[in-house]
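Of the protein chains in this complex, all but one are displayed in their positions.
And now, subunit A:
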Amino acid sequence: MSDAITLTGLYKTAESRGKTQSLRALVSSIRRYMSPVALVCLWQVACSLGVLSTRLVASPIQIVVTGWTLVHDGTLPFNLGVSLLRAGSGLGVAITLGVVLALISGLSRIGEDVVDAPLQVLRTLPALALVPLFILWFGIGETPKILLVALGATFPIYLNLHKGIRSIDPKLVEMASTLGLSRWQTIRDVFLPGALPDFLTGLRYAVGVSWLMLVVAEQVNAESGIGHMMMDAQDFLRTDIILVGLLVYGVLGLISDQIVRFLESTLLAWRPDGRKGRKA
């Protein structure tokens, strides 16, 4: 009995939804942003009253002003460009390497024995522990930074793609063979698209790892880049610049995540709606 009453209630809400919906959405979005905005205001007040020392943390207004100056004198765009180039190159190397290795080990038994075992061992090493070694090997130019990013980002690509290729339904592969598909056609039409969802999951992790590796690489030794800009600011107690750097990292992470999600929704359009959401 009570079930029936609940249902009726639901239907009524559904009917009257159109009118109240937009208002409700507005209210809920205001509520969502209210507490962060309040926090920022509180922070500003605390700084203005001298409760928070600017040696520890700059005030929001100061951060905005500094950010504006950094954009105008070209410091921020230059360093951002350098960082983006490093992350992009490193990620590019990682994707190439990860995909090639995953294909080798995913598509042949011999390849799996040769490639997979050492990679499984290597991946247990924390990549950041290799920073000193990389500096010894490659000096302090661009190479160690790009390679560090590549090193960290290769594993999520490799591991996920390899898993994706291995978990392709053998019945589909069998079907391809009865249809007379060549090995190359089978790879192109069955293995690669079948492993694409896992590849994209790996890519999302890889992007996250790239930023992490870059932050460390640029803070340990660099003459440019967002990380260097922040380390430089530390010497002059410029907490405002450090916070601008943090903000930039945050925005970069957000944007790259959105890009991967966009790729997922366009490339995986064949998945029914229910399964489209994030898997990881």
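In this section, contacts are C-beta pairs under 8 Å (C-beta built on N, C-alpha and C of every residue); 3 or more make two chains touch, one makes a residue touch a chain; residues count from 1.
Keep this in mind: contacts and distances are computed from a predicted model.
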Exercise for the section: Assign the chain not included in the display its UniProt protein name, restricting the answer to "Lactate utilization protein", "Sarcosine oxidase subunit delta", "Aliphatic sulfonate ABC transporter ATP-binding protein" or "Acyl-CoA dehydrogenase family protein". Expected result: "Aliphatic sulfonate ABC transporter ATP-binding protein"
Handout entry: Listed residues A:S28, A:T124, A:T178 or A:T266, member touching the removed chain
Key = A:T178
Completion exercise
Of A:P193, A:G208 or A:G253, the residue that touches the missing chain is A:P193
Handout entry: Touch criterion as defined above, residue of A:R24, A:H72 or A:R271 at the omitted chain
Key = A:R271
Exercise for the section: With the missing chain put back, which residues of subunit A would touch it? List them for me. Expected result: 171-172, 174-181, 185, 189-190, 193-194, 196, 269-272
